[in-house]
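Removed from the display is one protein chain of the complex; every other protein chain stays in position.
Chain nomenclature is as follows: A, B, C and D, assigned in order of appearance, with residue numbering initiated at 1 for each chain independently.
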Amino acid sequence: MEMLVPTIISALLMGMLFALVALGLAIIFGVMNIVNFAHGEFLMVGMYTAFLTATVFSIEPLLTLPIAAMVGFLLGIASYYFLVRYLLKGPMLAQLLGTFGLMIFLRYLAMCIFGPDYKTLEQGVLIGKSIKWGSVVLSYPRLGTAVLSLIAFGIIYWLINRTRLGKALQATALDVEAASYMGIDTERMRGLAWGLGGATMGIAGALLTNFYYVFPTIGILFCMIAFATVALGGFGSIKGAFIAGLIMGLIIDLGGTYIGPHHKFALVYLTYFLVVVFRPQGLFGW
Amino acid sequence: MPLLEIIDLTKDFGGVAANNHISLEIERGEIIGLIGPNGAGKTTLFNCIVGYHKPNQGAIRFKGKDITGLKPFQTNREGIGRTFQIMSISGDLTVLENVMVGSFCKTSDRRTARQEASEIMNLTGLEQDAEARLTELPVATQKRVGLAMALATKPELLMLDEVASGLNPRETEEMVALLKNIYVVKGLTLFLTEHVMEVVMPISQRIIVLDGGQKIAEGRPQDIANNERVIRAYLGEKYAKGRRDRGSI
Amino acid sequence: RAQGQEVKIGVIYPLSGPVAHAGNMSKDAVSLCADYVNNKWPDLPIPIGNWEGIPGLNGAKIKLIFADHRGEPDRGADLAKKLIIDEKVVGICGCYHSSVTKTVSTVCERHKIPMINPESTSPVLTKRGYQWFFRATPHDRIFVRDFFEFLGLLHQGKVPGVKAVPKSELRTIGACTENTEWGAGTRDVIKEFAKQYGYEIVSDVTYPHESPDLTAEVRRLLAPKPDILMFASYISDAILLTKTMKEFKAKAKVFWSQDVGFYQPKYIETFGNDTEGILNRTVFSKKLFAVKPVAKNINVEFKKRSGVDFMGTSARAFTGMQAWAYVLNEAGSTDPEAIRKTAETIEIPGKDLIVPWKGIKFEDVGGETNQNTWSSGLIVQYQAQEPEIIYPLDVATAKFVYPWPGLK
Amino acid sequence: MLKVEEIEVRYSGVPVIHDVSFHVNGGELISIVGANGSGKTTVLKTVAGTLHPTKGSMEFENEDISASTTVEIVRKGITYVPEERRIFGPLSVEENLKLGAYIVNDREEMEKSLDYVYGLFPILKTRWKQLGGTLSGGEQQMLAIGRGLMSRPKLLMLDEPSLGLMPKLVDEMLEAVATLKKEGNTILLVEQNVREALEMADRGYVLQTGRTIHEGTGQELLETDIVKRAFLGL
Partner (left out) sequence: MRTLRDAFSFGDLPLVERIGFAIFIMFCTLFPWVTKGSFDQAVMIQFLIFCLYGLGWNLIGGYGGQVALGQAKNVGMSAYTVALLMVWWDIPFWLSTPLGVVVATIESFVLGYFLFRLRGHYFAIATIAVSLVWQQLFINWDLIGGARGVELPLKETPNFLYMQFASPIYYHYFAFLLVLAAILYMNWFRKSRLGYQLRSITSNEEVAESLGINAHWVKVKAYCITGVFAGMGGAFYTVYYNYIDPFSVMHLELSVMIALMTMIGGAGSMWGPIIGAMILIPLDRYLGAWLGGSGIIGVDFMIYALMVMIISAYEPKGIWGIIEKVRARR
């Protein structure tokens, strides 16, 4: 029992990271009904960007956030204009596998450039620091990630639900053709959605480098969890992604601590499966 | 024993009763028209009978058997066929293949299915379009394909949801002729809902009127056309006047 | 077969994919060894430097043919067939992953082609009664047993620098192993010996390789406050584990890890002085140079080529290829049967090797076949970021630092 | 105002519109009639910019629009109310209407349009919070037209506004179109209620398998054989 409180706290922190990683996927899905297999690779690109800028210019890793967001944004837009635009015309299978191709491509491009090694950052305000109150351990990088995750969710939620641009995004999501009759530049909206998705992943990546290693195949680890998270929350629902992220964090940490760490992923996917079997549209989907 | 019997059927969607205590009977061999304002609950009633919706209350009997709550494929096997208001079929099945899928409902032999499908396509005037894909066809032809597919399952009761919407007067007449022909050749019972009076009035033997989810009138076409309540809620003064002017029906 | 000027050996390693780094180190090491055999190296203090080809085969040069299995057992098997039948190699060397070594050795067994495995440590490999499979490295049972024996010495006060540690002070074990073939096998052995030597495993954590988060694992591992922490991890997980333990400010008396992830330049580079006091099982350490000049000599060349010092895996790969050269030389033939016969009887003296073994002798003992019984492990401890040897005591280069200072 | 000359339009390589020409003057109500599948919708979509002619030219207010995108065309002042209505189901009536005024940046302007539309279709005002998808067919149709009017277009294209409506609503809808015209809007109307549509229209065109075969005032066309036989079934 004495482990319960610290576990829940760290689970929620972890959950906010998962939520942040899922956010980009939720945006992209929300606007165009396509699951992005290369999602994790966007994260990887964000991580490498942060890693490189931090080491080459020897600056504080947190300062790389805007750069990583920018790179993620551009990568998202490029993916849309060079690939996804065409994929959207095809069936779901081709869409999924097309983004799978993108994933393999980015992954091995990184491998070519950076080699298969693991890279970590050792210097930074947050890195390696934590406070410990009794049995509660709060690590700074995780805390920072959680705070930024909250902010990112706030911004995106506001953007989509409260602004004209958000309405245009929603309209594009609901019916591209009708949206175009309204004079909405749907191509731009979709590109923008990918850009936003990429940017959130850039941010997530930059934060992650504060307590995680970077290597070319890191994407898939987070991608699968992001998939389950977004689907659990209900595709396209920003709120759903957030809550599902927290749930994922709780399952992983509580399940890992009390049931056994080796079952934690099985538990996550099992939960997802059980939830959707009884609620096929996810928790907050329509 | 009536072919189809609906007893006190209620269906509500989150507080809105789309069908409110509806009871009706259809005899074998009848042609029944179902009319009512937009949103009156006609499609909902169809969907309840066929099984896409589960009624909240009430019972549906077909040939004396309770079919309430059966799934669409089960009601189809019981002998109820239906067409769709809007049918969007993607994929690479040709018209012939689509109709064959219908035939496969009652046989598992490919040759028989094919045979039957071609017969039905001849009946519905689709000979030319056997190899076409549905999306390439004009709406009027799509409606006939829908009809053919439903017919291929050899229903006893055929329910038609707006088969004539989007057709111009001439095409509407052709559709009426086709329906009459099918009715005679196949010996079906027809239950149709339509906003185009040029179809409903001449073809129906009896008309049922829904409004706000309730049955507000039932009777022969002439009576319905002159029913004040129906005119007010549904037909509109102009229709009533126009009818008097032209003196038809 | 392969008469004349060349004798081909097939080398299968993970040259791309997640563990490509280790595979490429091994590739460099075997290439270096082949280079020593094939060319004249007058300064090399061991015989192969003067061979200029394999003397027993009229100076035939070793030609290595590399293949990349990416960590996939089936790909490894297919490549083995390619090497054996298409390339007509006289034998196979590799494959790092125990899982791939399994399928590859099966292919060799079926085609009756000898295989010398330098580094796979799964105890099962030599328990299958295979006649064509030879393993040079000590396996996980030996390593783990060494460690428990070392603990015994610690209790008896025989380890220099530490007073006798009462058994009550070092009694509980927290084991944390990764989840693939290697980790699972190690875990079995740890459990077995812990029981045999009278220790209690208070937390037994296995985790998925390349996990995005190890908080729950670490929490569970540390919760019962074990005296001894034992790990088997690949590099990525080793890094994440250590980072997470650092967040928890982990403390214990002894921190023991199984080479691989915890014994790579990258690991030391990442954690710097936080590595202080961590124990590793291995077969190699730079500190050996003091007692093994030959290792020092070869390491210079190796570092020139690959940019890093020899570590456990690369040193064993080198040794494996050396064994191949000696076996071929003594067999004096490329006939597989002759090679196998020779391998079964060969005795390679320890002084010729860069690893601190008695030598290489493949024997059938204790239900195992063709295991190098002259091999042995080392236990090293990071002290000021250098892996100092502390066991076996006779080659120890430093005093044991006890207890482990913990992560701050 | 709009001048379409000899356009050809293809669906994945197959020509569907072979040779269509027509023009619309400011303030006119023009009807296009034709059998099912004759290409009326295709023509409207081409003007709206979702499809592009492979031959011929299209001019709007003396500017060439044959290669313009939908967005550009909407900005030039043409809106298209599609056959299938395409209401944004999960959005409210008012949100739908506001999206109609997406290209209008001025808030006041938009409020005015909103009042105008609510004035035209009072029922929408009473339903302003309801989700578009839960409206009845007729209400949806009114919403679609209202949404089309929100940007105060110079030219409004209506594709079968009476489709699927009950008789009473068909009358109301056609009256609403007549009102719109009276208020000075320019309208291009496609209708299956051939008689009513031509009676209301200033001029009309008859389409047959992708070609304009007749042009004239509404009354003139109603007198032609083809209209009588093929459409009215007289």
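We take it that contacts are C-beta pairs under 8 Å (C-beta built on N, C-alpha and C of every residue); 3 or more make two chains touch, one makes a residue touch a chain.
Everything quoted here is computed from the prediction, not taken from an experiment.
Although one chain is omitted from the display, it touches the following shown chains in the full assembly: A, B, C. One of B:I7, B:A59 or B:I89 touches the chain omitted from the figure, and that residue is B:I89.
The chain not shown here touches subunit B at positions 50, 52, 71-74, 76-77, 81-82, 84, 87-93, 97-98, 100-102, 104-106, 108-110, 113, 149-150, 152-153. Across the interface with the omitted chain, subunit A contributes residues 29, 33, 35, 83, 86-87, 89-98, 100-105, 107-109, 111-112, 115-116, 216, 224, 227-228, 231, 235, 262-263, 265-266, 269-270, 272-273, 276-277, 280-282.
Of the residues in subunit C, those that touch the hidden partner chain are 15-16, 20, 24, 27, 66-68, 70, 72-75, 77-79, 81-82, 84-86, 99, 102-103, 106, 109-111, 122, 124, 128, 130, 179-181, 183-185, 206, 208.
Convention: only the chains that are shown with their structure count from here on.
Ranked by how close its mean Cα position lies to the mean of all protein Cα atoms, the top chain is A. When the C-beta pairs in contact are tallied for A-D and for B-D, the bigger tally goes to B-D. Subunit C and subunit D, compared by their mean Cα positions, are separated by 78 Å. Per-chain CA centroids place subunit A at a distance of 43 Å from subunit D.
Each chain gets one centre point, the mean of its Cα atoms, and the points for subunit B and subunit D are 29 Å apart.
The residues of subunit C lying in touch with subunit A in their complex are 16-21, 179, 205-208, 210-217, 219-220, 223, 235-236, 239-240, 243, 246-249, 266, 270, 272.
Residue ranges of subunit A in contact with subunit C, taken from their complex: 3, 6-7, 10, 14, 111, 115-118, 120, 122, 128, 130, 132, 137, 139, 211-213, 215, 217-218, 221-222, 225, 252-257, 260-262, 264-265. Here subunit D touches subunit A in the complex through residues 48, 50, 70-71, 74-75, 79-82, 86-91, 95, 98-100, 102-103, 147-148, 151, going by the rule given at the top.
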